[in-house]
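After this line comes chain A, so read on.
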Amino acid sequence: MRSLGWLRLPLIGAFTFLYIPIAVLVVMSFNASKVPFVWTGFSTRWYGELASNDLIREGLINTLIVAVGATVLATILGTLIAIGVARYVRSSVLEAYSLAPAIIPDLVLAIGLLAFFSLVGVTLSLFSVLLAHVVFGMAFVAAVVIARLGQTDPSLEEASRDLGASAVATFIRVTLPSLGPAILAGALLVFTLSIDEFVVAFFTDGPSTPTLPIVIYSMVRFGVTPEINALATLLLLVSFTIVISAQRITRLTDAV
Partner candidate 1 sequence: MLTASRTSGRGAARRRALTAQAVFTGPGLIYITLFMSIPVLLVLVYSFFERGRFGGITWNFTLDNYARVLEPVYLNVFGDSLVIAGVTTIIALAIGYPTAYAIARLPTQWRSIALVMVVLPFWTNFLIRTYAWIVLLNSEGPINSSLVDLGVISAPIGMLYTPGAVIAGLTYAYLPLVILPVYASVERLDRQLLEAASNLGASRARVFLDVTLPLTLPGAMIGAIFVFVPSLGNFVVPELLGGGKTVMVGNLIRDQFLEARDWPFGAVLALLVIALLVFLFAMQAMIARRINGISRA
Partner candidate 2 sequence: MTSTTVDPGDAREILLSVSSVSKAYGPVRALDDVSLEIWRNEFFALLGPSGCGKTTLLRAIAGFEDLDGGSITIMSGEGPDAASDDLLALPPNKRPVNLMFQSYALFPHMSVRKNIAYGLEREGVARAEVAARVSEVLATVGLEDKASSRPAQLSGGQKQRVALARAIVKRPRLLLLDEPLSALDRKVRAEMQIELKRLQSEVGITFVVVTHDQEEAMSMADRIAVMDGGRVQQVADPVTLYGQPANVFVAGFIGSGTLIPGVIDGAGLRALGRHIPIADTRGLAGAAVLMLRPEQVRLVDSGEIALLDGEVVETHFYGGSSTTSIRVAGLDNPVIASQPGAPVHLVGERVGITWDSSSSVLLAVGP
């Protein structure tokens, strides 16, 4: 750190800026007082209140349904298209197209899907949210897998074919195993994205099946409450764990 000299200042400043709001939330969640900002003591009561909040529980279940379903579909589609782009078709236009859903502003995607669903006659529900999450989820999986394929040697697959394995066997025995960690990391990222995603869900969800972010949104609009602090802390914990796991997995990949 010493060699950075004056650069240490913006570095520490940036990290402080990024983490102080989070730290405040976490600290506040353990505040015994009902009145926020006045610290009366350590307490975990708000976590308890969370658990008994029906609306939140419902939101959580809905969110998990969407997240799990979207993750499965997005991982399959994303992996397939990534392999297609990196090994078979090799067109940069196709690659850009497969990554486009991640770049497009979420609001634009949201209204587009709203228009599309209503035109086609799909009733808004968790299913429509799931379909929406898959489209940008697969782009993230594709990005991770394409990057991994860029690092691995295509001649491994050619060698497998040369030694007599069929295309299917090569895919199962050579391609997939080396991609395993990347696919897993991509899946974890989609899962996290889906749990936290608000804008697209807001436009494509049905009124009676809110996802957790939508529940949070309506709660937050009313102001600061202690339960939200607790919920926020828990969600942060979940996200942190998932991201760090994904990072660990891809670093194990680097060693391969």
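Basis for inclusion: all candidates are chains of the complex that A comes from, given by their letters.
Just so it is clear, a contact is a pair of C-beta atoms (placed from the backbone, for glycine too) under 8 Å apart; a residue touches a chain by one contact, two chains touch by 3 or more; residues count from 1.
None of these values were measured; they are calculated from a predicted model.
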item: Candidate number, among 1 or 2, whose chain touches chain A in this complex; value: 1
item: Residue ranges of chain A in contact with candidate 1 within the complex; value: 1, 3-4, 7-8, 10-11, 13-15, 17-22, 24-25, 28, 36-38, 76-78, 80-81, 83-85, 87-89, 94, 97-98, 100-101, 103-109, 111-116, 118-119, 131-132, 134-135, 138-139, 142, 167, 189, 192-193, 195-196, 198-199, 203, 213, 216-217, 220-221, 223-224, 228-229, 231-232, 235-236, 239-240, 242-244, 247, 251
